[in-house]
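The complex appears here minus one protein chain, its other protein chains still in place.
This part shows chain A:
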Amino acid sequence: MAFFNFHKNTFKHGIHPPESKDETNGLPIKQFPFPPVIILPMAQHIGAPSQIIVREGQEVHRGQLLAKAGGYVSVPIHAPVSGTIRKIANVPTILGKMSTGIFLEAFPFSTQEVLEGNPINPDTSTPEEILQGIQDAGIVGLGGAAFPTHVKLKVPEGKKCETLIINGIECEPYLTTDHRVMLEQENDIFTGIKYLLKATGTQRVIIGIEANKRDAANHLKKHIPKDLPVSVRVLPVKYPQGAEKMLVTAILGKEIPSGKLPIEVGVVVVNVATTAEIGRLLPHGQGIQERVITIAGPGVKKKGNYTIPIGTPLRFVLEQVGVDEEISEVYMGGPMMGVAVSNLDISIVKGTSGILVFTKKDVSRTPKTYPCIKCGACVDACPILLNPSKLGILAKFEAYNEMASDFNLMDCFECGSCTYVCPSHIPLVQYFRLAKRIVRKREAEKKEKVDA
């Protein structure tokens, strides 16, 4: 309630969209079948694309390295399945750009055992060895951002990480992967935390979970190993609590300064599924081959949480689960921040947390927009406390520089709360996304001129 908001255990503003999690949060994670052909784009994380080290026609084993990291902010890619490299060619990615990709044809009768690598022991390894191990395992943020985890965990010189926050918020409607991972993979999570503590040199861990996943919170609480300094914090349900900034504020009451990372206030935030993946892979020195994905939405027949090999074509996934004839929109990720894909020939990547299928009649968005009536609903929703109404008006006048310099445009992280509440149905986030790109481009051009 707006009247009594004491900001305790939460952040300011935010919204309460329907959670829509009931259909899948009770369904245990199931293994998905291997597709006949796996398509692996090399640009599936933030940073430099991976560099292919295999050739066409080569036979590879599941877990074998296919591409090495393209730099420090990059990760390698491993074979999700044993098979033959059929082709190396351009493939479409989620955002519409083309990327170099590998077409890997699975052996139909292989046992699909995973290749073992160099195990890393959390007790005897140095932080550097662990970070290297995390990079070698090809791990990126599985919450959706797909930012290389080893970069995030690297505490810069002069900074100290006091608190490690494990993000089990999963505030996006429909998605239940983190929920299921917390219920089913507690051992992997705690092993992963051991690696993370060593890598960041932290003494304290808080697992943040929203109140709609109390069963997961209780389950984790029950299984906390005696030797780990872990506590579980249950937070009131509110979107976008899963955003790093909001989560740090909700748990610690601190604000991360504009344009800075959580380490500025002594915090590192890691997604819970990423933590579980670290705990599962590093003891065996393996690379990531699959991930848990929620398949849901009104247009899906067999909804659920599935472990799906990375590189599985979207078309194959949807054929397996069965979709409504009238399928009109497919989102990769949640409905608030996910991307609507334009075709089914793209494949699952490391950052895919959900696949949502909507039919025409389920899409609540209407094309009719009204002028901004300055009702202030967006101002009351924006978790960064921006004025989306004013920004939207400026965007219409293409006053992009003013948006950035006077109205903190660049602090917007596109959570979509303003567009969600807008009674005039103004596509504010779309304006801001465009404006941010243009501002960044102009800044880059300016820099180029100065350098030249």
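Just so we're on the same page, a residue touches a chain if its C-beta (ideal position, glycine included) is under 8 Å from a C-beta of that chain, and two chains touch if they have at least 3 such contacts; residues count from 1.
Following the convention adopted for this analysis, contacts and distances are computed from a predicted model.
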| item | value |
| --- | --- |
| Choices "Ion-translocating oxidoreductase complex subunit D", "Na+/H+ antiporter subunit E", "FeS cluster assembly protein SufD" or "ABC transporter ATP-binding protein" - which one is the UniProt name of the chain not shown | "Ion-translocating oxidoreductase complex subunit D" |
| Among A:73, A:344 or A:399, the residue in touch with the chain that has been omitted | A:344 |
| Omitted-chain contact residue, chosen from A:146, A:206 or A:318 | A:318 |
| Candidate in contact with the missing chain, chosen from A:34, A:306, A:358 or A:400 | A:358 |
| Option from A:59, A:113 or A:406 whose C-beta touches the chain left out | A:406 |
| Positions on chain A where the hidden chain makes contact | 12, 15, 17-18, 173, 245, 249, 255-260, 315, 318-319, 323, 327-331, 335-344, 356, 358, 363-366, 370-376, 379, 383-387, 389-390, 406, 408, 411, 414, 416, 419-425, 427, 429-430, 433 |
